[in-house]
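Can you keep this structure in mind? I'll have questions shortly.
A protein chain is absent from this complex, but the other protein chains hold their places.
Labels for the chains are A, B and C, by order of writing; each one numbers its residues from 1.
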Amino acid sequence: MKIIGLIIALSTGVLLICATGDFPRWADPASPASTHLSPHFIEKTMEETSVPNIVTAVLADYRGYDTMYETAVIFTAGLACFILLRIFVKEEPGDRLYRHLLTGVTVRVKEGTKLPPSEDFERIDATWTPPDLIIKTICRFLIPFIQLFALYVIAHGHHSPGGGFQGGVILGASIILLAISQDLRTSVRRMREKLDAVLCAVGVIIYAGTGALCLLLGLNFLDYSALASVLHCDPVTARSHGILIVEIGVGIAVMCTMIWIYNNVSSIGKYDEGL
Amino acid sequence: MSQQYPALLVIVPLLSALVISAAGWINKRLCFPIAVAALGVAAYSSIGLLLRVLDEGAIVYRLGGWDPPMGIAYYVDHLNGLVLAVVSVVAFLNLIASKKSIELELPDKTAPFYALYVLQVTGLLGIVATGDAFNLYVLLEITALSGYAMLAMGKDRAQLSTLNYLYMGTIGACFYLLGVGYLYIVTGSLNMVDIANILPSLYESKAVLGAFIICLVGVWVKMAFFPLHAWLPNAYTHGPSAASSLIAPLVTKVMIYVMIRLILTVFTPEFAFNILAISKPIVWLACIAIFMGAILALAERNLKKMLTYIIVAEVGYMVGGAWLGNRAGMTGAILHIVNDALMTLCAFLVVSNIAYKLKGYAFDDIKGLVRKMPFTMGALVIGALSIIGVPPTCGFFSKWYLISGAIQASQYAFMVALLFSSLVNVVLFFRVIEICYYEPFSDDGAHGHGPPSEPMAEAPLTMLVPLFIVAAGLVLVGIYTGDIVNKIIEFAIPQGIV
Amino acid sequence: MGDLIQIVVAKYNYWIYITLMMIGLYAMIAKNNLVKKIVGMNIFQTAIILFYVSTGAKRGATIPILEHGHGEHGAGAHVVHAVDYINPLPHVLMLTAIVVAVATLGVALALAIRVYNRYDTLEEDEILAKIREK
Partner (left out) sequence: MIWQLDLAILTLVVIAGIAAITVKDLLGAAILFGAYSFMMCLLWSIMGAVDVSFTEASVGAGVSTVFFVAAVFRTTRRTRD
């Protein structure tokens, strides 16, 4: 297998290197890639969509259809991880560990038995380590700021690098950070599985629904200028607002999918004990 | 509203897939009706679209209202109008047929399964309709990811074989992406028609040649063309019935459509057939694919796995037909996309009926099955006749075009391969039918009191009716082949190919 | 000398991209461990993304965010020249590709975990041996 792999990789490499022979010079301003389509995007974006960040404009408007499917790909991945890994168990399986908060004594509870209801016991993971004050405090302190930054990234995507994806991933990462620094149950309490899964679909629905609204308003699918009559503004501004709406949808979908995938992967679908 | 058919075709399934996955958390019984409604709308609009294309010629739908090279456009002509109709109808019939088997095989995950099913169909329809090379890649990945998830829900070694499928599928998709990148760097465009307009001045360029080969190899991996077929049989065999009877008929066929689209629209036949002298080797490769597919199928003693090797051979038919480089061969290849989708669907629906009633589909399990499931077996006979290529069924006509194309191009090896494969198919299906008709159940043999009176235990009506529709479709498409060829495929092939 | 360096720089870039692709492809085919294959898959995808991004590079141009973007909208506010800004199209495409890559990664890891739960190993030859034993 190693030799076959080497042969395939090398022959592909040779083919690719040979084909680079006729490429334009690297970073050449006169190359076809820089002269055919991109001048239109660079020069017309401002007057057609009034978004200074060209990447955002092309991403969500000119090639908005691609981006919708990209969101759908992420959604598909979340759904795939869910269907592959999630195990629905009625009772908690196996032995569970509880820690008595006052004394620090760890109690192992056998399968099928239950602990008397008491406020003093805290459920802990099998790989539990004593809480590190620094990590817990710093994470608790950081997470709101991370989330604030993520919202800024989504909202300011028109003017600076960023947008729905980056913001969504950062939002998702903040919840994942919570799950790592505390434990999975804490983060699932904050973001219930059902809410997460429904929001994941809702994010993509916001995107595709905006497109479908344009279609119902009489223009082509995803032609945000149709929103002008709803938003009471001129078509160019409507495009700018349309981009913001779909970016929010993308942000929600990406955030929830990242959390969904992480939860399923880190707990092997049991939603019980995480990393 | 008919202006918006191209959009409706993919948007309705996409939105309803999302609604299904959300509704699954509220009430699982909502999912199936939503999925049926969505695919029904898709099938309706794809047929409406095909009729419009027949009236008015190719339709360009500008998504986002931007003109094609800037934005993404759908470009629907006779070729993909036909394929769209086939994809949506096959997906719709299979969904209805699969309801019971999904509920049996995946009792607590029906909702996400329906969502993935509809997403898969969305991806396939999008791949066929799109006129943008990069958009095709994104849709390819939706199709692939939902396919992996569905196939991996099967039993035995389903996860392992799906993981191998994932590796191979990703290599294929990445190669395609790389090929598009090479095209982009020399043309600066991503729209298929636009690329085709720029390319003629670059035919000598090594980069274009490289792009073509890489794209082609990527698509070949995805369609399981012979040396790159290793992922297919295991992945399709071990998947749940509903998933394999959706993916087996459609995914390979859609990838063949992509290859034909690359040849006809993006790189133009002039470049593919005349400037490059690679037609002959590819047809030889197709011959080997057909031979190997047939021989490997002979070695199998499991009905479903045998069918997967037949798919490998059929891919060889279509690749070879497309690369013969003449009108008859191309007609045969396009016609065979339609026919093979229906034939494979018929065969796999039979398999899913068997799996619904019996434990397995190895040859030992299906002995004497005809007494137990006579209607299912009747449909299998029609499907088998079509795969073999017996005249009233549609399989005969596409094979006829392929063979006459091979004679015109004087590629006699391809003709021999086709005849050989038909012969092997006769043997394969005769063996299956013999086992089903004549061999008694193994435990009945012990009693030895004349013919056993096995009670009939046919699959439920919701599984049988779609199967009969498909079987009738095989004959009907065969009867109306002339119309399909003269009214649709004739216009799908550019005049340049004689 | 300056020219030579330029040529080497130009070609060196493409060679390195292709080397990275070869590393990824080799790992996907030849490695025995399922997770190593997934690492290879990501390296392959990232190398392709690198290749695309480099097609957008433009000498003497700045990042594709328009200056004087704030304030009045529409034409006439500020004349934009295409040569001043890097080609944004490959960036857009590659945002999509990165997301596709992470989606594939998620599904692949989920599958690898399922395989591990069933066979208790990630080595492909050990798994095949276990299947043959049954």
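Going forward, a contact is a pair of C-beta atoms (placed from the backbone, for glycine too) under 8 Å apart; a residue touches a chain by one contact, two chains touch by 3 or more.
As the structure is a computational prediction, the values presented were derived from the model and not from experiment.
> Among the chains included here, which ones are touched by the excluded chain in the whole complex?
Touch partners of the hidden chain, whole complex considered, are A, C.
> Out of A:27, A:68, A:154 or A:197, which touches the unshown chain?
A:27
> Of the residues C:66, C:80, C:94 or C:127, which one touches the chain left out of the display?
Per the contact definition at the top, the residue touching the missing chain is C:94.
> In the complete assembly, which of C:49, C:80 or C:127 touches the absent chain?
Missing-chain contact among the listed residues: C:49.
> Of the residues listed, A:170, A:188, A:219 or A:252, which one is in contact with the missing chain?
Checking the options A:170, A:188, A:219 or A:252, the one contacting the hidden chain is A:170.
> Name, in rising order, the residues on subunit A that touch the hidden chain in the full complex.
Within subunit A, the residues touching the omitted chain are 27, 53, 55-56, 59, 161-163, 165-166, 169-170, 172-173, 176, 180, 258, 261-262, 265-266, 268, 275.
> Name every residue on subunit C in touch with the hidden partner chain.
5, 9, 12-13, 16, 19-20, 23-24, 26-27, 31-33, 35-36, 39-40, 42-43, 46, 49-50, 53-54, 56-59, 61-65, 86, 90-91, 94-95, 98-99, 101-102, 105-106, 109, 112-113, 116, 121-123
FYI, only the chains that are shown with their structure count from here on.
> Taking the touch definition from the header, please name the shape of the chain graph: line, ring, star, complete or other.
Per interface graph, the chains form a complete graph.
> Have a look at A-B versus B-C and report the one with more C-beta pairs in contact.
A-B
> List the centre-to-centre spacing of subunit A and subunit C in whole Å, with centres computed as mean CA coordinates.
Those two chain centres are 18 Å apart.
> Averaged over CA atoms, how far is the centre of subunit A from the centre of subunit B? Could you give it in whole Å?
The answer is 32 Å.
> Please set out, as single numbers or ranges, the residues of subunit A touching at least two other chains.
16, 20, 23, 31, 33-35, 37-38, 41, 63, 66, 70, 73, 76-77, 80, 84
> Listing for subunit C: what residues touch at least two other chains?
21, 25, 28, 55, 89-90, 93, 96, 100, 103-104, 107, 111, 114
> So in the complex, the part of subunit B that touches subunit A is made up of which residues?
4, 7, 11, 14-15, 18-19, 21-22, 25, 61-66, 69-72, 108-109, 112-113, 115-116, 119, 122, 126, 132, 134-135, 138-139, 141-142, 145-146, 148-149, 152-153, 159, 178, 182, 184-190, 198, 205-207, 209-211, 213-214
> Over in the complex, which subunit C residues touch subunit A? Could you list them?
On the subunit C side, the touching residues are 9-11, 13-15, 18-19, 21-23, 25-26, 28-32, 54-61, 63-67, 69-70, 73-75, 77-78, 80-85, 87-93, 95-96, 99-100, 102-104, 106-107, 109-111, 113-114, 117.
> In the complex, go through subunit C and note every residue touching subunit B.
21, 25, 28, 34, 37, 41, 44-45, 48, 51-52, 55, 89-90, 93, 96-97, 100, 103-104, 107-108, 111-112, 114-115, 118-119, 127, 131
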